[in-house]
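Some chains have been omitted; the remaining ones sit where they do in the full complex.
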Amino acid sequence: MIRRKAKTSGQPPGTMVFTGEKKVENVRITVLEYSESFSKEREVQSIEECVPEKKKSSVYWINVDGLHDIRLIEDLGDRFGLHPLVLEDIVNIDQRPKVDEFEEYLFVVLKMITYRNDAGKIDTEQVSLVLGNNFVISFQEREGDVFGQIRERIHMAKGRIRKMGADYLAYSLVDAIVDHYFEVLEKTGEQLESLEEELLSNPRPETSARIHGIKRDLISLRKSVWPLREIIGNLERGESGIMKSATLVFLRDVYDHTIQVIDTLETYRDTISGLLDVYLSSISNRMNEVMKVLTIIATIFIPLTFIAGIYGMNFQRMPELGWRWGYFAVLIVMGCIGAVMVIFFKKKRWL
Amino acid sequence: MIRRKAKTSGQPPGTMVFTGEKKVENVRITVLEYSESFSKEREVQSIEECVPEKKKSSVYWINVDGLHDIRLIEDLGDRFGLHPLVLEDIVNIDQRPKVDEFEEYLFVVLKMITYRNDAGKIDTEQVSLVLGNNFVISFQEREGDVFGQIRERIHMAKGRIRKMGADYLAYSLVDAIVDHYFEVLEKTGEQLESLEEELLSNPRPETSARIHGIKRDLISLRKSVWPLREIIGNLERGESGIMKSATLVFLRDVYDHTIQVIDTLETYRDTISGLLDVYLSSISNRMNEVMKVLTIIATIFIPLTFIAGIYGMNFQRMPELGWRWGYFAVLIVMGCIGAVMVIFFKKKRWL
Amino acid sequence: MIRRKAKTSGQPPGTMVFTGEKKVENVRITVLEYSESFSKEREVQSIEECVPEKKKSSVYWINVDGLHDIRLIEDLGDRFGLHPLVLEDIVNIDQRPKVDEFEEYLFVVLKMITYRNDAGKIDTEQVSLVLGNNFVISFQEREGDVFGQIRERIHMAKGRIRKMGADYLAYSLVDAIVDHYFEVLEKTGEQLESLEEELLSNPRPETSARIHGIKRDLISLRKSVWPLREIIGNLERGESGIMKSATLVFLRDVYDHTIQVIDTLETYRDTISGLLDVYLSSISNRMNEVMKVLTIIATIFIPLTFIAGIYGMNFQRMPELGWRWGYFAVLIVMGCIGAVMVIFFKKKRWL
């Protein structure tokens, strides 16, 4: 993360440096225009096409996939009057989630999180939103997002989305992103459960690396999620009037979800640190068991071997050797010593 | 928990999706109407029957057991003018405990916790309350609750409940839920004590899993209890006027109880982490003991066996072998070495 | 603690249930009346006798030992106009320390802590205070308290107590309780020191249980002490005017003491967790030492025994066996190997 941030170090503020990897060949811009009575989506080639006309009744959602074309984003910034620092933040994909309030628009940076089943790991993509009076511009690193259902709702006029303004659209985008966190948390929760089962049935040396892996995922999730709380809180209290009061009750709802995500994250953190304790004590218990086996065998046989060693000595004068029942007496003595040891271990509950 | 939440991801806000398992066959609605002079309870079949008439004097308590019938709850919402987000939260049983204030009513989500003796584990059920001017609607996942004594008090006109309004009824329900937490904590406290005894007398490998189990129970209790504090605080400060000042002193009382529940939970957490330390050090002590036995036996007999080995060699010229008292001399030497070892271990306090 | 609280679960608020064990046979009520010019103490049989007359000049201190007589306390509550919730809290001895402000009186719940030398453990007793304009009522679970010196000061007119009002008396009682915490902390401090000495000179398996025991004491002390800070802060800021400004400077003093108690408790907690670390590392060190002894003995003698074993074989053709100095040569080789081992261990600093 930080690695890429370092690229921009020393540049004057407002310098746009794309800090990510180029994930799409061409930047793709789509404009979705809708009002209560209609909706229309089109892909545009130039910036001019996407500037909203002054008729107030429709809402424009301009979506930009791909951030590497600095010049294009600069153009967009000029058209919509965005501050240079905003543009810098859009292309710097290591931004911390935040909201900045300007007179004419709100600027929100979020992290969109998806769980990639194939790679078995969590993918983070930066989404920036600019919310103006009758438009929302969304910037993503690549195509593919979690907004499919919102597009559908707009086209099908499902729910109240077509009846409300750009602020409700922005809310819906934030809500979709936050909702997606639950899916990622669900995956992590499943991993935790399978890890727990593994731990209790068959802990292995690799388990510690798995615990560490999940811990790291949680740490990085935390970094994306905690600032969200502040962001949505700020949006709710916002003074610019861009967020209309009808939308506020919905923001409160997404705020509750954020708290729930954070709660779950913290619970997972507690759980995983508990699992580590279980793991460590299971290692110790195993060691104990190994030691016990060794100790029992050694403690029984070392003295017996010693006795055998004595009668294996070649002294010319060892009276016992000539006794008629000497051999059997020694065997019996050995048996007794072994039995005593076994009883001793039974008493100590090692057997 | 989170698993079920993920079901609703991507839906427009206000979409009602029941996220639990269907625990009752039919939704059961009972209406308990009472005023200072009378009380009447009846089961109703349709929503129409349960809407309070405009005569202000009685209080209506409408209880709904079973949340899977979305249409029915939607109807209820229409009749009482509930916000779509409220309805969504009622059927989404993975809600975080919270209070939402609307102009005409208060909406409270709580977790009802019961200890199931048969399964030996804690059961959580979501209870939602809607408190209006002269009615309380309570939603539960299934039949069976902790409100039996409140019903009895209403029917028998015990205490002041019949003399006070719907806000006092709502308070009583919250109080009953919080009071029940003490019973669950008592069970957990007993488990802790038995665990502690087991630890001090006979720690076993399974103990670590038990410690972890209690820890997990505490973590999930925490998630239900902490938000309570905030909820009751909000009710106390509420500006809507639905909570009347006569009820506030009682809210302060239930607030104190909540703090006490939280205090106890935190104490238990501290205790259990202390128990883990005791457990880990007891494992180490056991290992030490095992090692000592092994070391003592090995250290005494290995050198002796070596000596026996020497005189077991078949060299043709080993003068000692021909000595008259050679065998006995060797035995005595061996005895001395053994005695020295024992003294050494005594000095080291290993024996 | 919680166990007893669960008894009252489900009762209507204000229901008085004595949650403790009956520690005295009969409830004993004493009234100490004093003004600047006189003091008089008497034991009363009925509630009527203890109600202060309307002459403002004297202060009444009514002390109740024993809480199991619900009816009596209810009577008292009636006479003095106490709220039902106050009465409930008085007999529920698992109350969290707190202060409640009413128009006519203040209600304070505290924990009186004493160290019982015979049992070697800490005893907690709940003390409730009701402070009115010219009276203080104190409720205790049993006879015997830490207020002896206050009674003496009243009777002997020592200090300023006879010159000041009921609020100063209440302050004095709180101060006596807080001062007593220092004695308990002193005991705990002594235990900590002896534990530390034991740890450094001769750690034993039981030590871990002792550490855990002190930790538990500290946890339960914490539960009694932390709320105190809040309580005294509230008293200082109190708006009811029952606490007069002349007493406030003394409250500030007792506040300082509370902070000091809390500071000391936290220091003890830090210390004990440090002791646990010392203990755990001493176990590990011991294990190391045991292992070293075993390893040294085994490493020296196992190879030697092997050599002896070789020449103990019965092959018909083993040239060395016939050599004239073979035996002595082998002995010398063995000596050399042993010496090399010893040097090796010296170099590794195991010897």
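We call the chains A, B and C, going by the order they appear; numbering starts again at 1 in every chain.
Simple rule for what comes next: contacts are C-beta pairs under 8 Å (C-beta built on N, C-alpha and C of every residue); 3 or more make two chains touch, one makes a residue touch a chain.
Owing to the predicted nature of the structure, the values given are computational and were not obtained by experimental measurement.
Q: Of the identical chains, 3 are shown; go ahead and state how many the full complex includes.
A: When the whole complex is considered, it contains 5 copies.
The rule we apply is simple: only the chains that are shown with their structure count from here on.
Q: Counting only chain pairs that touch, give me the topology of the graph as line, ring, star, complete or other.
A: Contact map by chain: line.
Q: Any idea if chain B and chain C meet via the same residues, over half in common, or different ones?
A: Here the answer is different, because the shared fraction of interface numbers falls below one half.
Q: Using just the Cα atoms, superpose chain A onto chain C and tell me the rotation angle to the nearest 5°.
A: Between chain A and chain C the superposing rotation measures out at 145 degrees.
Q: Can you work out the whole-Å distance between the CA centroids of chain A and chain B?
A: 26
Q: Return the distance between the CA-based centres of chain A and chain C, expressed in whole Å.
A: 42
Q: Chain C: which residues touch two or more other chains?
A: In chain C, residues 312 touch at least two other chains, as defined above.
Q: Under the stated contact criterion, what part of chain B meets chain A in this complex?
A: 1-3, 5-6, 8-15, 83, 85, 94-96, 98, 100, 202, 205, 208-209, 211-212, 215-216, 219-220, 223, 276, 279-280, 283-284, 286-287, 290-291, 293-294, 297-298, 301-302, 304-305, 308-309, 311-314, 318, 320-324, 326-327, 330-331
Q: In their complex, what parts of chain B are in touch with chain C?
A: 146, 148-149, 153, 158-161, 172, 175-176, 179-180, 182-183, 185-186, 189-190, 200, 249-250, 252-253, 256, 259-260, 263-264, 267, 270-271, 274-275, 277-278, 280-282, 284-285, 287-288, 291-292, 294-295, 298-299, 302-303, 305-306, 309-310, 312-318, 349-350
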